[in-house]
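== subunit A ==
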Amino acid sequence: MSANKIDAKIPDGALEQKWTKYRSTVPLVNPANKRNLEVIVVGSGLAGSSAAASLSELGYKVKVFCFQDSPRRAHSIAAQGGINAAKNYQNDGDSVYRLFYDTIKGGDYRARESNVYRLAEVSANIIDQCVAQGVPFAREYGGMLDNRSFGGTQVKRTFYAAGQTGQQLLLGAYSALQRQIGLGAVSMYTRHEMLDVVIIDGKCRGIIARDLISGKIERHTAHAVLLCTGGYGNVFFLSTNAMGSNVTAAWKAHKRGAFFGNPCFTQIHPTCIPVSGDHQSKLTLMSESLRNDGRIWVPKKKEDAAAIREGRLNPNDLKEEDRDYYLERRYPAFGNLVPRDVASRAAKERCDAGFGVNQTGEAVYLDFAHNMKYKYGKKEAAKKGITNPTEAQLTELGKAVVKEQYGNLFDMYHQITGVNPYENPMMIYPAVHYTMGGLWVDYNLMTTVPGLYALGEANFSDHGANRLGASALMQGLADGYFVIPYTIGAYLSNEIRTGNINPDHEAFVAAEKSVSETLQKLMSIKGSKSVDYFHKRLGKIMWDKCGMARNAEGLKQAITDIQQLRSEFWSDVRIPGDLNEFNPELEKAGRVADFIELGELMCRDALNRNESCGGHFREEYQTEEGEALRDDENFSYVSAWEFKPGVDWELHKEELKYENIKIAQRSYK
Partner candidate 1 sequence: MNWFSKMFASSIGQKLILALTGLFLCTFLVVHVIGNLQLFKNDNGLAFNLYSVFMTTNPLIKTVSYLLYFSILFHAFKGLQLAYKNKIARPVGYAVINGKANSHWTSRSMGVLGTIILVFIVVHMSDFWYEYKFGNIPYAKYTENMSTGEVKFERYLSEAGEPLTINSKKEEYVEGNNKIIIVKDLYEEVSEEFENPFLVMVYILAMFAIGFHLFHGFQSGFQSIGLNHPRYSPAIKFLGLWVFSILVPALFAAMPIYFLLIK
Partner candidate 2 sequence: MSGNMNLTLKVWRQKNKSDKGRFETYPVQDISPDMSFLEMFDVLNEKLINDGKEPVAFDHDCREGICGMCSMFINGRPHGPLQGVTTCQLHMRSFKTGDTIVVEPWRAKAFPVIKDLAVDRSAFDRIIASGGFISVNTGNAQDANATPIGKDDADASFAAAMCIGCGACVAACKNASAMLFVSAKISQFALLPQGQPERNQRVLNMVAQMDAEGFGSCTNTGACEAECPKGISLSNIARMNRDFIGAQLSSQKV
């Protein structure tokens, strides 16, 4: 164990002063020198697009890579509910400190104080920036911005654009990026996948990328490389991530020396559409914002649950007293708006106990009927001056309001399930959604490889063991717009004498060779099973043994299973087509190969962490009421894993110090 290998470089001083002071003293690069410094941004989601645009505006030469056909397709686009910011427009007691506090508490005291405080500080600037870009956030009739509430908070601080907030924010960042491309300041490489980072004399000096259309392997030099490549939830095969979301860029960096932080911290989102069959290719999230107005329940009696499963009983006919609103029952203070990890576990607990309501027994209800009628229906009736409205009238009036607020989500649900959610309660079940873990970074967002940075979901830094809703968008944009433009100066100010980097340097030649060889090896296996076959098997191992609940025995088994799977993969995968052409199966194969290695690390990390916290629930460590049992004495640290040759790891620890928050048992009761 070598504690000195990682240094978080947290500035001194009081928490409130750290960022202000630091960004005023961080070394600068003068404009003439910026023009000679190249920055590569991998990934074009919120973090990548915002960083690329902002750095280009500052004058750096920027190259952006994405595997999709356009930077606008990055998976940030799918975020639905909203983005948090400590604006306190609602006058309900919000502040930078409260957002900071909620985030640390929501993350179950496993995040770094200084980073989170900075995130809360810049959150307000994000909203200003996005509005200036023309992002059409929802507004009230007076023309002011509207807010909604999200899980784990008691203030309304979430800004939103119907159920498409991520789309609107990404299009804002994308347009800023396209502006720079149009000005010739950014070179864009779409349908390119990063397959290695190149390190010269201990510093990151560029990447190796594959042109996905021609199959050509390319060398690209840079003075700094930013990985903004998102999370690795697809290690579970089924997740709410896009089909192409992958860990490959981060994993290649990891194998070149970047430590991986808290890999086992995955977020299982409580409100997703349940699995419908073996053909399922991905899971679809129903925004957390639905929990503002939807009440979650299962039947109180097992026989009712069975009757519903077999189609003998219509849930609408089940009497109020026979329903168990288990979140409201267990957590009266936060009710249906408890954080995601808590809500997910509670759903699993009910379903495991036999109260699940769909054919597989793995679903609970999210019911709008009550609020449709009594919250909105009554309000509308009062507005319209209807005295003594009938039940049907109330439903009708309320339906219009619900349609306005959640229309696109309801349509999506209807489309996927074939069931009309205005008439029947939605069925939901938890699904893998987000990964709090990621490449370990210091206060500057730099990984353990000098010159190599990780932003957004790709890093581990801000959400601890559980992320609060509407905070991912906040973090991605904070990192890209308001953090990296300052902190990158600390490194690049020392690079002004480096000059152009030689793409023919032996390190580039060697990296390119190793990439080519790996690809050729994959193509040469010519086995009998498709890539998806292995991916599905990996997903099942991960979901069963490293999912919502984990235990030591299962994790040990999973590690053996994954190692076995890895050797099978490398001897029996079948990849059709050629190397030098558009070959989606080859792309998938490379990604799955990396997922397999990552899966093993996640299990090792979960096995190492003998406590329950946030999204990491070890069955051995729980209270009598089944709540997570944290062990602050022994596990108040970030696990930073160093890759060792032969697929092995060494653990380093970053101790977490809480100087401004009193650590407490997390309670939402």
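Per the selection procedure, all candidates are chains of the complex that A comes from, given by their letters.
Rule of thumb we're sticking to: a residue touches a chain if its C-beta (ideal position, glycine included) is under 8 Å from a C-beta of that chain, and two chains touch if they have at least 3 such contacts; residues count from 1.
Quick caveat, the model's predicted, so the values are computed rather than measured.
Engineer: Counting any copy, say which of 1 or 2 touches subunit A in this complex.
Structural biologist: 2
Engineer: Can you tell me which positions in subunit A touch candidate 2 when the two form their complex?
Structural biologist: Per the stated touch rule, the residues are 50, 53-54, 57, 68-73, 75, 77-78, 87, 89, 125, 127-145, 161-162, 164, 167-168, 171, 174-176, 178-179, 181-182, 188, 190, 213, 240, 242-244, 276-277, 279-282, 284-285, 411-412, 415-416, 418, 481-482, 485, 530, 532, 574, 576-577, 581-582, 584-585.
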